[in-house]
Every structure is written in C-alpha cells, then in structure tokens.
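For this view, one protein chain was removed and the others were kept in their places.
This part shows chain A:
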Amino acid sequence: MGNFFPRWTNWLPLKLAVAAGFIVFGVSLAVPYYFTPKYTRVGYEPTQPVPFSHKIHAGQLGLDCRYCHSFAEVSSHANVPTNQTCFNCHGPGKGNIKASSPKLEKVIKAAETGKPIEWVKVHKAPDYVYFNHSAHLNRGISCQNCHGQINEMEVVKHAEPQSMGWCLECHRNPEQKLRPLDQITNLNYKPEQLDRSGFYAGLLKKGVKADEIAATIKEGSSAGKLEDLVALAVGKYGEKVTQLEVGSQLKKHWQVQPPENCTACHR
C-alpha cells in the first residue's frame, strides 16, 4: 500500500484547527459588535419626505420640543405634528413664513388633499415594547437622553442604541440622567450651569427637609439652612454642580424607582 496522502497533509488537521480557532475568535468578537443595536441602529438617518430641519427649528429658533410634539407629556406616544401645526407659522393667513419655499411643497399638498405626509420612522421600538414618553418626561428624563442632540441635527438620526441593555442601564442608575423638570426640553443642558443654591432652595421649597438633603449629599451629615447645604455640596462635589449631585437628590426626593420588572415594558 502506498501513501495516498502527501506529507504536508500531516499538518493539515492542526492548521485547520488553528484557522477554525481564529474564525471562532473573530466571529465571537464581531457578533457582539455588529449584531447589536449599537451598530445596526445608531446612525440610521433616513431621508424624510419634507426636508424639515430640527437644527433650524429647535436649535436656531429655539422652539420648544413640545410645540410640535405636543402630547409627549400626557401620552405614551410623542405625536408627530399635524399639518395645522406647521401652518401656524407657514400657513396662509397665519405667519405665512417662507410660504413659497419649495421645501414646503408636500406640506401644502397634504393640506389640500387631506392625505398625510408619510414621515419615515427613525426610532422604532419593537411591537412588544410599550414605551411611554409621559412617564419619562414628567420624572426628570430629557428628550436629549434618548434622542441625542436633536437641535444640532439637520436630518434626524438615531443617536443612541435604544437597546434593552441601554434602557436598563439608566433604569438601574437613574441618578446619571435625572435633571430638574424645567430642564427637560433644554437640549443644551449641562448640570455645571445650574445654580447650586437655587437648586437646593427649590428642593426646600418643595417641602424636603434640609437634613434629608444633607444626608443625601453626605451620609450622616445634617444641615440647618440653605447655606449649610451649599457649603456641604461644595465640599463633596466641588465648585461646579455635578450630574451625580443633582441626580441623587432628585432620585431620593422624587421617589424615583424606575421599574426593572418585565411588565414595565412588556405586556
């Protein structure tokens, strides 16, 4: 019997095994990166039928988000505005602003025919996820937390992964995101810009006891008046207000307990 296989084949199984090892390694790295919403969703930037610029409206003009998405605070759904909302400024007999702009062509046509504009959905929660805008906006979560710097986007794009893990990250540590209610639609909000004594004065005015606030800043400490609190906070967080400072106070005194139960989102 001669040798059917040439000599080099002796190493073949080992080579294959090594190659397979690399492939498995590569795939196991690639899947968690490419198969997650972080890769598949973030950056999705479809062309919309009407070239509406959030940068101009929300950024330059400073329109409040709720001018158009008017029910976001009361409903699960942050509504896309009706034609009438657009026409409040652009419509004939109203503001009539840029009424002849070709960009408004589809808006005018929709008003004439009654057929709605077919906007392309950017942020889509799966059918089995029951997300509620009002629950978040009323409790210190900003539009920006989930949708990014909309005021800087010419065309809206998917800025955050909005995956379940991403949701839970915040539900487990809400203090990383909470902000005062009057800052919810302030897309440029930075905790550093907050006035510390104003912030604590607001809490005191709401009936929160100074001692409780002090205990949240530093365990076991107590305070009699506003100045003591400010001094305590400067000692703990430094000159500038920090997110953790604001977040932990709000979490404590608003009883923010984001649900981690399945039924919170799946029914």
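Methods note: a residue touches a chain if its C-beta (ideal position, glycine included) is under 8 Å from a C-beta of that chain, and two chains touch if they have at least 3 such contacts; residues count from 1.
In the analysis below, contacts and distances are computed from a predicted model.
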Seminar exercise, completed: In UniProt, out of "(Fe-S)-binding protein", "NADH dehydrogenase subunit M", "Molybdopterin oxidoreductase" or "Protein translocase subunit SecD", the chain dropped from the view is recorded as "Molybdopterin oxidoreductase"
Seminar exercise, completed: Touching the hidden chain, out of A:N3, A:S100 or A:N261, is A:N261
Exercise. Which chain A residues would touch the chain omitted from the figure, given the whole complex?
Worked result: 40, 44, 46, 71, 73-77, 79-85, 110-111, 114-121, 124, 126-128, 130, 132, 134-135, 138-140, 180-181, 206, 250, 253-255, 257, 259, 261-264, 266-267
